[in-house]
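Here the complex is missing a single protein chain, while all its other protein chains stay put.
Letters A, B and C name the chains as they come in the text, with residue numbers starting at 1 for each one.
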Amino acid sequence: MTTFTLRRQLTIEWGHCDPAGIVFNPRFFEFFDASSWLLFEAALSVKAQDLATTFDIVGIALVDARANFLKPVKFGDAVEIASRVSEFRRSSFDVEHRLSVNGAPAVEGSESRVWAVRDPGDPDKIKTAPIPAEVIARFT
Amino acid sequence: MTTFTLRRQLTIEWGHCDPAGIVFNPRFFEFFDASSWLLFEAALSVKAQDLATTFDIVGIALVDARANFLKPVKFGDAVEIASRVSEFRRSSFDVEHRLSVNGAPAVEGSESRVWAVRDPGDPDKIKTAPIPAEVIARFT
Amino acid sequence: MTTFTLRRQLTIEWGHCDPAGIVFNPRFFEFFDASSWLLFEAALSVKAQDLATTFDIVGIALVDARANFLKPVKFGDAVEIASRVSEFRRSSFDVEHRLSVNGAPAVEGSESRVWAVRDPGDPDKIKTAPIPAEVIARFT
Partner (left out) sequence: MTTFTLRRQLTIEWGHCDPAGIVFNPRFFEFFDASSWLLFEAALSVKAQDLATTFDIVGIALVDARANFLKPVKFGDAVEIASRVSEFRRSSFDVEHRLSVNGAPAVEGSESRVWAVRDPGDPDKIKTAPIPAEVIARFT
């Protein structure tokens, strides 16, 4: 469990919500995806749009995403999302996202991602690569 | 495991895809949500927009959603999504979604949902209720 | 032309962009819709989610939306959106949105909206109503 945490605030928009007046679930996955980019940007001090070229990767590709909806989030709610890497493995890692409203947990998200590089033998293909130690070090 | 399966085909649009040219992950959760509505519509022979009034429920509320991304899905890909209820419990159930491209599995999704009704004691609140046996019967 | 202007900043996310690496056009209409809500919230000092009950309206319903794309907006771009009501009429009004990147205009949006109330004779219907003078006064 790493300690570097990215916190951000946002207010739920009209267009985030469905006819029940609560956030349509795919929007949470948008929020979490953006938070993962911001987490790496902040930890590595590299702009999100420069991560690929700086580290010679294709990206931090998502292989699994999950969310647990604890309570409804509504139009106008001020939410906070706290995100951190819960585990680094050799070439993959997990990110956990905790979304709360007024301090009360509302949605828990988790993602598994891989450090993805272009296959030197076939530039059309992508493969995983070991995450550099200096990258991991920035999260603790 | 129920046997009633809803299959539908769709073609990946330009706007579904991200700068890597593959489907942005929240879109899959949109696809799966729509498939769950269509599954109930087909199994119960009730229009999606009439499910709530027909069964006197608020809806089939999502409590957990998950997706596993096996291979990238790209602009123009013709995909098939096969969805069915993998388990009915007293007042909740699981839906599994299998998205394939040219017959090859690409994304596996799963949702947990509850049969949600308005709390008779407080109409602003929602609670779970037992799923009617005749509803469950329509899926087998 | 009213003078009250709502300015907000946001950073373009990965998920806002299409395979060309630029913002997928419907996202701009999302941005503008959210800005219109925020504009009214700020001018009237009423939370967006309370506008309907405070003014006894159904909402500020959109009847026309337009955007002119002057230059591409890319992943990671820091944008500013400046929004104001360009004209109030008896029961409708226009909002103009100017989105810029580093001070250079990139997208110009405009919306026509109506002050929408429930029809007293048929609560399922919506009709337009005169915009209260005290509402208009808050924008100048």
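The criterion applied here is as follows: a residue touches a chain if its C-beta (ideal position, glycine included) is under 8 Å from a C-beta of that chain, and two chains touch if they have at least 3 such contacts.
The model shown is predicted, which means the values in this text are computed figures rather than measured ones.
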{"item": "Shown chains that the omitted chain touches within the full complex", "value": "A, B, C"}
{"item": "Which of C:E30, C:E80 or C:D94 contacts the chain that the document leaves out", "value": "C:E30"}
{"item": "Sites on subunit C contacted by the missing partner chain, in the whole complex", "value": "20, 24-27, 29-30, 33, 58-59, 62-69"}
{"item": "Contact set of subunit A toward the excluded chain (per top definition)", "value": "14-15, 17-21, 24, 26, 75"}
{"item": "Absent-chain interface as seen on subunit B, which is shown", "value": "13-15, 30, 33-34, 37, 47-50, 74-76"}
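Quick note on the criterion: only the chains that are shown with their structure count from here on.
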{"item": "Inter-centroid spacing, subunit C versus subunit A (mean Cα positions, whole Å)", "value": "29"}
{"item": "Whole-Å gap separating subunit B and subunit C, where each centre is the average of the chain's CA atoms", "value": "33"}
{"item": "Two or more partner chains touched - positions in subunit A", "value": "30, 33"}
